[in-house]
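If you scroll down you'll find the structure; I have some questions about it.
Entry: chain A
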Amino acid sequence: MKWMIDVDRLNKNFFLHTQGEAKIPVFRDFHMKLKPGESIALVGPSGVGKSTLLRLLYGNYKTGSGKILVHHNGDVLNMAGADPHMILHIRKWTIGYVSQFLRVIPRVPAIQVVMEPLTVRGASEKEVRPRAEELLSRLRIPERLWSLSPTTFSGGEQQRINIARGFSATYPVMLLDEPTASLDPVNSGTVVEIIKEAIGMGTSIIGIFHDEDVRNRLASRCVEIQPVNNHTK
Partner candidate 1 sequence: MCMKNSDDIPLLKVESISKYYGRRIGCLGIEFELWPGEALGIVGESGSGKTTLLNCISGQLEPSEGAVWYSSNGGVIDMCNAPEPQRRLVMRTEMGTVYQNPRDGLRMHVSAGGNIGERLMANGLRHYGQVRRRALNWLEKVEIDQERIDDTPDTFSGGMQQRLQIARNLVTRPRLIFMDEPTSGLDVSVQARLLDLLRGLVTELDLSMVIVTHDLAVTRLLAHRLIVMRGGKAVESGLTDQVLDDPQHPYTQLLVSSILQP
Partner candidate 2 sequence: MKKQLKRQSNTGKDRPRIMAGYNFAYLDEQTKRMIRRTILKAVAIPGYQVPFGSREMPLPYGWGTGGIQVTASLIGPEDTLKVIDQGADDTTNAVSIRRFFSRTAGVHTTTRTREATIIQTRHRIPETHLRNGQIIVYQVPIPEPLRFIEPRAKEVLRMHALKEYGIMFVKLYEDISRYGRIAKAFDYPVLVNDRYVMSPSPIPKFDNPKMDCMPALQIFGAGREKRIYSVPPYTKVKSLDFEDYPFEVERWSRCCALCGSDNSYLDEIIMDDRGSKLFVCSDTDHCNERVAGGYKGNQAESIEEAQISTGTGARKCA
């Protein structure tokens, strides 16, 4: 396997039909490859399309044209235009994603939020609880909060729940959108450790890391995203 993900001639525009048919071009003929074991940091000015790229790779945004090839379950599949059922399967087993913000579900306790990626794979709560508890402890979420819904948690607490959730299961590929953004240095350090462990276990990573220090510690190379207008080549 020469690559885990192969992005080929990717184009993406947003069309805002309700706002005077505005067109926002984000990618034109963009390409990149993620090799096994690699850890790529996306760089570029704000609004250039870093988060958009991660969301395209995760199937959250719809690809305009081009291919996003993924090795999944022994096959090569194109994320762009894949059947939703297939995308869900890829998300369950192959590509993990830690978004910038936790999307909380009312009344679901934090510990359950963290265990979910494992339980949807068919494991019992009993089997996976130790892993969830380990992550929550390491991320310094007080035990009394575990059984509460994160709805009322602080921004930083929510983000740590989000990270625990993202890393409870292991995936061949992880997409990380500013995982340490709203964290203090101590917790930020823990997150870096957790990510490093995942890399050590063979996970390839594409991430957006604002913090230069974090980026230096995690990234094996950087990919710079160019604004479309100045985009040459």
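Note that a contact is a pair of C-beta atoms (placed from the backbone, for glycine too) under 8 Å apart; a residue touches a chain by one contact, two chains touch by 3 or more; residues count from 1.
In picking the candidates, the idea was that all candidates are chains of the complex that A comes from, given by their letters.
Here the structure is a predicted model, which is why all the values come from computation and not from measurement.
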item: In-complex contact partner of chain A, selected from candidates 1 or 2; value: 1
item: Chain A residues within the candidate 1 interface of the complex; value: 14-18, 55, 59-62, 73, 83-89, 93, 105-108, 118-123
